[in-house]
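All protein chains but one are shown in place.
Moving on, here comes chain A:
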Amino acid sequence: MTTTTTPPRDASAAPSGQRPSAGAVLLQALRGNMRQYGMLIALAFIIVLFQIWTDGTLLLPNNVSNLIQQNGYILILAMGMMIVIIAGHIDLSVGSVVAFVGAMSAVMMVKHDMPWVLALVLSLLIGAVAGAWQGYFIAYVGIPSFIVTLAGMLLFRGLTQIVLEGQSIAPFPEGFQNIAKGFIPEMGPYTQYHNPTLLLGLAAVVFLLLREWRDRRRQLAYGLDVVPTGIWVAKCTAITAAVVAFTLTLASFHGVPVVMLITGGLLIGLGYVMRNAVIGRHVYALGGNKAAAKLSGVKDKRVTFLVFVNMGVLAALAGCVYAARLNAGTPQAGLNFELEAIAASFIGGASMSGGVGTVMGAVIGGLVLGVLNNGMSLVGIGTDYQQVIKGLVLLAAVGFDVWNKRKAGK
């Protein structure tokens, strides 16, 4: 005898076929990314706070430019660090790699008169090799990343001092300095604004809206749930308004800094890779559960290795940007940068055990720290108090997340 039995439904299962309300969808999206939205709100709050406190100095066009140039290299490091932390590792050596690459670029350009473009390419290669060196020991030999990169921290700092013989080397060619200090050149007829910046801003708006529209269309085509039209339009309007305001601010000064172009490009590129490329997914899977990822066909060693090569290249890039900003290769460059990058990652939503976080989060975390630094300097808070405050912000950000998770768990 055969009975076709319908299994009893779980008491906890939601009734199917019933469409969740708009509010519920929004709330769910918010809750899923609480750390990041929370930090975005915190960033907005900090900006408003200092905007008022500094009587409007914070958001003056020249200060916004300055802010971007001041924090470019930390943002670049934070993006790489975020990926390392998602993979379940840590990199303590980035500050030393920054110094080492800065020193090498100085030697190449100042002592050997190498063209700056070639020197830049070689510098990035040196970073890749440094990353591969550490990645080899972590991925293939199996030494914990904390140890390998702690060793790397000492090693590359020492090599910096050997290369520089304890001296600073300066000055750099102007083209190289422009990486950190330059703006994209003005073109076309005189308007009140910087023309290429306006075009870039327009392109950004079109790109973002197009992506939103395409996503929504494809979701509808696949018969998936979408947010209601009203909320979607509001979201698009908000994106447009923010980009326009930011563009006009920059365009009324010298335009888009080169370093912002680099950082923005990395943000889009790395964000896309982490979200959509197979290797990005494999990084998340490795950080979430290494054993399960391996048994699902993830090449764990290769992925780990590549994560550290990527970090090496980004550290080298940050090293060049920093050297260009200082206009010198110095033995003390990059001191404590690793800590700033790690702090930015954790403020931006990384988890100590790996598996979670986004590249965007790292940038938001870096900007929180950057705006705090800049704002506090503007109102004249001493560096001693600045450190105390930054420490408390890090603690509060992660504490809030832990609290929020525990609440969700109950």
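In the analysis below, a residue touches a chain if its C-beta (ideal position, glycine included) is under 8 Å from a C-beta of that chain, and two chains touch if they have at least 3 such contacts; residues count from 1.
As a convention for this text, contacts and distances are computed from a predicted model.
In the listed set "Hydrogenase maturation factor HypA", "Transglutaminase-like domain-containing protein", "Methylamine utilisation protein MauE domain-containing protein" or "Sugar ABC transporter ATP-binding protein", the entry agreeing with the UniProt name of the missing subunit chain is "Sugar ABC transporter ATP-binding protein". In the complete complex, the residue from A:Ile147, A:Ala238 or A:Ala277 that touches the missing chain is A:Ala277.
Listed residues A:Val141, A:Ala291 or A:Met352: the one in touch with the omitted chain is A:Ala291. Residue in contact with the omitted chain (choice from A:Gln219, A:Thr237, A:Gln332 or A:Thr383): A:Gln219.
For chain A, the list of residues touching the undisplayed chain reads 1-3, 5, 7-14, 20, 28, 32, 218-219, 222-225, 272, 275-278, 281-282, 284-285, 288-289, 291-299, 351, 355-356, 410.
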